[in-house]
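Note that this complex is displayed minus one protein chain, with the remaining chains in position.
Entry: chain A
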Amino acid sequence: MLLEIRDIHVHYGKIAALKGITASVDEGEIVTLIGANGAGKTTTLKTVSGLRPLSGGGIVFDGKDISKMPGHKRVLAGIGQAPEGRGIFPGMTVEENLLMGAYARKGDSSPELKEAYELFPRLAERKNQAGGTMSGGEQQMLAIGRALMAKPKVLLLDEPSMGLAPMLVQQIFTIIQEINRRGTTVLLVEQNAQQALQIAHRAYVLETGRVVKTAPAADLLDDPEVRAAYLGGDLGAAKGTAAPPAAPAPAPEPSATSADAGGPADADSADPAGTRADDGEGGTAP
């Protein structure tokens, strides 16, 4: 295993955010953590990259215990992250942001810079623009490109689809697959479970700081409980024809209501995000 998360506990003050998460990522995999807000997905990533101290458990990366390694050294060890909210340095140009990705490494970083521009041609067009003035989708590309500048063994992605238009989401996920195909292991945190499960090999479902389910991603896509809770079961029901396979679930009544309760809210939250991103996209269309 490239990355092993062993029963980690993390506290914010006295509140337990993670209550014993165990997960692992093998070399070459795309593994996704899905779950609702507050389930502990982001905290898990931040703990792996050393931004949050452990109060219990341990993290082994590439055969070494990194539980006590300071955050800034974990980049050199091979952990790269595109953080939640993208974390673009607003006052730096695109190129400066990319170079920040290679900050920890010694020597020439122009080959990686070239590769980043090749993977994201849009960034090359805008290399002298201030990072803070870019649209959401461009910022996400920049965040991923920047993380790759460190040549990580594992790439941690925190909600890369957040606030992006559906078309851009599709594009980002295609790029993630491409990055994985080129040999980088990916640990992906997503609220957009449908998309995440489609590209991932394995998945962990988190709920209030615990892992409640783990399986190959394809199995979870067909799992009725997961469908109801995270994949907007109501959408399937609305389509009518797609609903029947999920219908013979053990407790159709409660699961349907919970899906209904969660569903519209989900759709509501997805929609404004879509429009916002649409605006952003409109602004950046060449």
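Following the convention adopted for this analysis, contacts are C-beta pairs under 8 Å (C-beta built on N, C-alpha and C of every residue); 3 or more make two chains touch, one makes a residue touch a chain; residues count from 1.
Note that in this section contacts and distances are computed from a predicted model.
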Worksheet entry | Chain not present in the shown complex, as UniProt names it (candidates "Formate dehydrogenase major subunit", "Branched-chain amino acid ABC transporter permease", "Protein-export membrane protein SecF" or "Cytochrome c oxidase subunit 1") | "Branched-chain amino acid ABC transporter permease"
Worksheet entry | Of A:Met1, A:Ala16 or A:Met100, the residue in touch with the unshown chain | A:Met100
Fill in: Residue among A:Gly40, A:Gly131, A:Pro160 or A:Gly209 touching the omitted chain
A:Gly131
Practice prompt. For the chain that's not shown, point to the residue among A:Ala36, A:Met92, A:Leu119 or A:Met162 touching it.
Written response: A:Met92
Response to the item:
Missing-chain contacts on chain A, rising order, are 49-51, 70-73, 75-76, 80-81, 83, 86-92, 96, 99-101, 103-105, 131-132, 139, 146-147, 150
